[in-house]
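Of the protein chains in this complex, one is absent; all others appear in place.
Let's look at chain A:
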Amino acid sequence: MAANMKVKERVAKKQTLCGALMLIEALKAENVKVIFGYPGGAVLPIYDKLYESGVFHVLTRHEQGAIHAAEGYARISGKPGVVIATSGPGATNIVTGLTDAMMDSIPLVVFTGQVASNVIGSDAFQEADVLGITMPITKHSYQVRDVHELPKIIKEAFHIATTGRPGPVLIDIPKDMSVAEAEFDYEQEVQLPGYQPTTRPNHLQIRKLVEAVSQAKRPVILAGAGVLHANAHEQLKQYAEQQHIPVIHTLLGLGGFPADHPLFLGMAGMHGTYTANMALYECDLLINIGARFDDRVTGNLAHFAPKATVAHIDIDPAEIGKNVPTKIPIVGDAKEALIQLIEQNGKRPDVSEWLNKLNEWKREYPLMYKREPGVLKPQRLIEMIHEYTNGEAVVTTDVGQHQMWVAQYYKFKHPHRWVTSGGLGTMGFGLPAAIGAQLAQPEATVISIVGDGGFQMTLQELSVIQELNLPIKIVIVNNQALGMVRQWQEIFYEKRYSHSLIPNQPDFVRLAEAYGIKAMRATTEEEAEYVLKEALVTNAPVLLDFHVHPGENVYPMVAPGKGLHEMVGVKW
């Protein structure tokens, strides 16, 4: 009877639609709440159907803004971000965002217009070989050659983007395919024999890890964004507490484990804490959960975790053993693996000596900076933001020094409140990402912390923030410099500040006001306190221009080519 109903429903859902309407119906079927895009010739038929579709479309002011907004939305909502761009320049403008999403495993479904099928390959107006350009920077991609296939393609795209290791999937739609009609059937099952991600970990390998843990004297967990993608933060905490294993995060993993937990050692890597980096150097068992041993995390591989047996839990088998030889490979979903590990309830290792050592390091070598009267230190600024938001805000950043200070000083207590560009390090990411984040969580306090350099790469999106009245608090950490470049030039290039100092930055307050956004400036701690508190009680967007101490550097630091244990700037 029920089955009968289903068949009937299915028949009813089969209707003849043009490609553009199929796209819209598919988005509705996928329960897509918002899409980000920018129109143009090749997508005009799609935009025409969007006109009265009821689909919430955000017109960003640049396609790069659209795709970063979609990334921010995906990161915070846990759902795929959806983007539409036109052919040629529209499509090439999203290349950076696709690469960013690919590197950081962010699920996106991206539609690009293409010139009509009959002129593809003729260097037609606004033609670009988008499939060719984007092949290495997408998880998968399609070009629609027959409108009958469009529903199947869209269905597969959502499936591929969101399962296994998430990532961006692109669908290139020639203009005539948006107009052509065919039967729309979205009920079909996805059948991809070449794509069967392993989610359930091998039991034998789990047992091996349990055994290794029971024997360990100095175990440590390195947790990456895989924990967040798998929604495994609860299990991570439970497991760490059950086995008394201290936890280190990668940049992208922050928030997966509460920063105020006694077992938390901080972030690892180039600007990681002394304790986290030394723990990685000294540990005898390293359990990597959902991190990919990026070079910014490991430092020189020859010196990485030299004393450790390495176990690695990852949904992507290709990440295991890629950079670091791995004794215990566990392919699977982080949550399923952690559940199995917790159920095993293996013999707890004796770690009292190890924890003592780690606590001593924490006391002896905390993160440090000098406060000076009359100057606003960027580290202090982030501490204040943390304090006034009680560590509960959704925070997006751009790329550079300010990003590292946020990672160090904004002590994330909760998962899914941290949006940053990790693998690609994309300047211009922070502001548009905040738009997506705020749309994903309209009630949340969203703070976008950006540099004076990167802000200018996508600042046109202020227009969207004003238009939608998104109450984002934009914090410019204004050091009148491409600070991270300046820092490297100071340390590695004898202070030859080649094209990294920008003493004539525009008046960001007036700039924001031109966009119709309230703005304030602060140059001291006292002013900073005032404007921050003021902004946080304002239910509207506010831009804050903080003139911080310009010569400040990010420490500790592992110089390129060095091992984690060789970090500098750990003690006065």
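Keep in mind that, in the parts below, a residue touches a chain if its C-beta (ideal position, glycine included) is under 8 Å from a C-beta of that chain, and two chains touch if they have at least 3 such contacts; residues count from 1.
Keep this in mind: contacts and distances are computed from a predicted model.
Taken from the listed names "ABC transporter ATP-binding protein", "Acetolactate synthase small subunit", "Aspartyl/glutamyl-tRNA(Asn/Gln) amidotransferase subunit B" or "Electron transfer flavoprotein-quinone oxidoreductase", the protein name that UniProt assigns to the chain not shown is "Acetolactate synthase small subunit".
Touch with the chain that is not drawn comes from one residue among A:Ile160, A:Met177, A:Leu286 or A:Ala433, which is A:Ile160. Per the touch definition above, the residue from A:Thr198, A:Gln441, A:Gln460 or A:Thr523 contacting the chain not shown is A:Thr198. Checked against the full complex, the candidates A:Pro151, A:Gly266 or A:Pro329 give a single residue touching the omitted chain, namely A:Pro329. Against the chain not displayed here, chain A makes contact via residues 131-132, 135-136, 139-140, 143, 145, 160, 192-195, 198, 202, 204-205, 316-318, 320-322, 325, 329, 331.
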